[in-house]
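Note that one protein chain of the assembly has been removed; the remaining protein chains are unaltered in position.
First chain written, first letter: the chains are A and B, and each begins at residue 1.
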Amino acid sequence: MSRGARVFAVACATAAAAVLVAFYAVGFLASTPPTVQAAQAPAGQAQLTLQAVASYGHSPHPDWVSYLVRDASGKWRHTTIFKVPAHSLVHVTVYQYDTATGLRNPFWSQVRGTVAGTMTVDGKTTNSLPPDDASHTFAIPDLGISVPLKGVADDAKDQCSVAPCTLAQAHSTITFTFRTGKPGTFRWQCFVPCAASFIFGNGGPMQTPGWMDGYLKVV
Amino acid sequence: MNGTGRPLWRRLIGQNVLSALALGIGGYALGHWVGTRITVGMDSQLGTDQNDLAIFMGFVFALLGWLIGLGFLNYPLSRLAGRPPSLREKEEAGPGRYFRLCTDHKVVGLQYFVTVLLFFLIAGLNAMFIRAELLTPNEKLWNANQYLSLVSLHGTMMLMMMSAAILGPFANYFVPIMIGARRMAFPRLESLSFWLVPPAGLILLSAIFLGGFPTGWTGYAPLANEARAGMDAYLFSFALIGLSMTIVGTNMIATVLTMRAPGMTWTRLPIFVWGVICTSILMVLAAPVLFSTLAMVALDRTADTSFFLASAGGSPFLYDNLFWFFGHPEVYILALPGFGIVLEILPVFARKPLWGYRLAVAGMVGVTLLSFMVWQHHLFVSGINSDLRPFYMLTTELISIPTGFIFLNGLGTLWRGHIRFTVPMLFSLAFFSNFLLGGLSGVFLSDVPSDVSTHGSYFVMAHFHYTIMGGLVFAFFAGIYYWLPKMTGLRFNELLAKIHFWGMFVFFNCTFAPLFAAGMLGMPRRVSIYAPRLHGINIFVSISAFLLGLSILVFLVNLVYSMVIARIPAEANPWQSRGLEFQLPTPVPVTNFERTPVIQADPYGYGEPDALPVAALSPSPATVAGAG
Partner (left out) sequence: MASEAIPGGPAAEPQHGRRLVIAWAVLSAAAVPLVVLVIGPHIPPGSLSAESHDQHEINILLAALATPVLLGIWTSLIYVVTAFRLRGDAIVDGPPLRGQPGLQILWVVATAVVVLSLAVLGTAELLGSSKGAGGGQGPDPLAVPKGAKSALQVQVIGQQWAWTFRYPGYGGVETPQLSLPAGRLVELHVTSLDVSHSFWAIQLGVKADAIPGSDNVAFVTAHHTGSFEIRCAELCGLWHGHMHNTGAVMTPAAFTTWIRGQQLENAPATKTLPPYSKHYFPEPYRRAG
């Protein structure tokens, strides 16, 4: 090969390598679920509406449990990164469609960090849940918030198996309120070992942002 | 190159890397399908949306397809069919040899070189991405899950490839030449040990498409049991490297034991070959333990066994101990070849014999023996039986004695020499400074009370980067600049080489020295967030790391420019070395030596007025009779 041809070949190889590296960085490393803003309620408050499903029902992981969030237009979005205002009251409503798995550590069966330390489950206000009834939790350890979420009965009729689920299907409704302080980004996770078929229930969706883990961006 | 007469597309057909790739991909599809048939009804595999058993079956069939495509089954099958053996006669000449099963050890050496370098660069790129995330104390750049995969891929790829960094390219190429032989003891196995490396690298990279893996290169169970499918890629690829290591170690030992030329006594053996022998012993004894351990994790993930699950009668300690029983000799597998190269290069550029040859050999052998007796120092605070800790503290302290001999050898060789500061010499000198810091920090870690503050922190990170990167990688580059002109017949650009060295030396130290402090101040390993008080240190380290990466890019530019574009021929002995490999013409003939040489002296006779040349390359009958 002539010298000119060799230079050309090297240039092509370098360009191909650069494209591959760019794909790796953008397509794999930086791929994050989108952020959804909580709906605005009267000033100083926000409304966050979530649902937890037993199986997502779509690719790439139809069998994985997941959270979804309702955006400002009322659509259910498959993400776990929420934006709420700082120094505000955040009202959270969770529609819980999954059956109970039970807590590995019953410590998380008590409601912590919410206003008055309570949650309302299907209309009844309480400060804890029997550990075996928990299906998921919504916990932000850095803010001291932890709320166990009741599961639907194993033999309930009309159980949902494909997200997004509707209110006509079997579910529990849990509401609670917490106060945000300074701005910051805080991770949140579920503490119930709910990842089906994984050892300890902590694999797969429990370790993947966008399913059972996410961030609360306080702005 | 076009002189064979056949068109290019005809020459691409045959048993080569392309057919291996095609059969490998087809094999994966077939194996995956077989796996899904087996796991019908297995909830542990189907409920997770990742069929680990199918993935493993896919990898196994892919490996078979790869090996069939390259022609590794030809010999066993043809012998089974009653055909006579054939070695080199059927192999084609020309540049196509580098893409096939070739039993010429020199071809294998160059194949290894390109592969190891390529994966080194990929792993280094991952390191740059890691340092980019660590510029800020919060998670800003990468998805938290992918960050863990970054860390894991960087570590695993470096360990996998750097285990063979010196044995692969340089030992395969030069050990037969240095001992006066025409080939390795098992040429086909040698080629196999190489051809297991590209699929290992590719399968590890395929973890990207399987969800990554979160365990770091140490793959600790039980986290490994609950990880996503990328873990299967790690297990399979690392096991392949373990297999490759076992094969190359066996081959090296057999070659040096049985194929030395007449007159090559053990005291005339180049110190590099001693380093290779000691490394090979470690590989042969330790790599099979790695293979078995990874197999046990694979069984836990696919067959519902519970080797490492305490709640079902197993124990995570089993994994820790099995892994580190391999893992500690592994780090000496990384360190010893570096010793060998550096002590080989120092005499050439100081123009003095190697000072304390027997001491150097004793040091290497001592390290080899003791390295199997120290592994629990990785587990000092893990809750091991506390009676064991003083014993392992003692053995770990003891291993620093033979490791220290190399400094006396090096300084003694340099003392009152006439030193030429060529680029290989610069890298060898930097080796001493770097390995010193690495070794001294190891003394901190071997002391249990001190280890309590530093275990699992960036102090450990800085320690092993100083010994592995500051030691092995610097020796790797010394070997490249020293030997590549012989292997390829082409010269490097001197200016770019010097820029590469100084950039690498300065920015390597700027990157890793502050990390000793960061670790002591409370930064654990493998995290993407850290305390705000460590922000300044991390910014300094990240910028130094980017500049370090840039200096390695300078090397890459030099390599491509010198080897592909400029192609200036090099002399047969550019360093005026006494080594036997430099007494041969460039390019080295296919059979190395026309006649079996008779070794007359070791290669370190600088300054000795009546020193014989290292070997008689065309020995008279009298010389042959005398050598016996």
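To be clear about the criterion, a contact is a pair of C-beta atoms (placed from the backbone, for glycine too) under 8 Å apart; a residue touches a chain by one contact, two chains touch by 3 or more.
Just so we're clear, the structure is a prediction, and the values are computed from it rather than from any experiment.
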| item | value |
| --- | --- |
| Contact residue for the chain not shown (choose from B:Tyr220, B:Trp502 or B:Tyr561) | B:Tyr220 |
| Among B:Ser86, B:Thr258, B:Ser292 or B:Gln576, the residue in touch with the chain that has been omitted | B:Gln576 |
| Contact residue for the chain not shown (choose from A:Thr14, A:Gln40, A:Asn127 or A:Thr166) | A:Asn127 |
| Contact set of chain A toward the excluded chain (per top definition) | 63, 101-102, 104-110, 112, 127-128, 130-131, 139, 141-142, 144, 187, 189, 191, 193-202, 206-209, 213 |
| Those residues of chain B which, in the complete complex, touch the missing chain | 43-44, 46-48, 144-145, 148, 214-216, 218, 220, 222-223, 226, 309-312, 315-317, 350-359, 379-387, 389-390, 393-394, 397-398, 400-401, 404-405, 407-408, 411-412, 414-421, 429, 432-433, 436-437, 440, 443-444, 446-453, 455-457, 520-522, 524-531, 576, 604-608, 611 |
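The criterion applied here is as follows: only the chains that are shown with their structure count from here on.
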| item | value |
| --- | --- |
| Approximate Å spacing (C-alpha centroids) for the pair chain A, chain B | 42 |
| In the complex, chain A residues that touch chain B | 1, 3, 6-7, 9-10, 21, 24-25, 28-32, 60-64, 185, 187, 195-200, 202-204, 207-209, 213 |
| Contact footprint of chain A on chain B as seen in their complex | 1, 43-50, 125, 129, 138-139, 141-147, 150, 208, 211, 214, 222, 225-228, 309, 560, 564-565 |
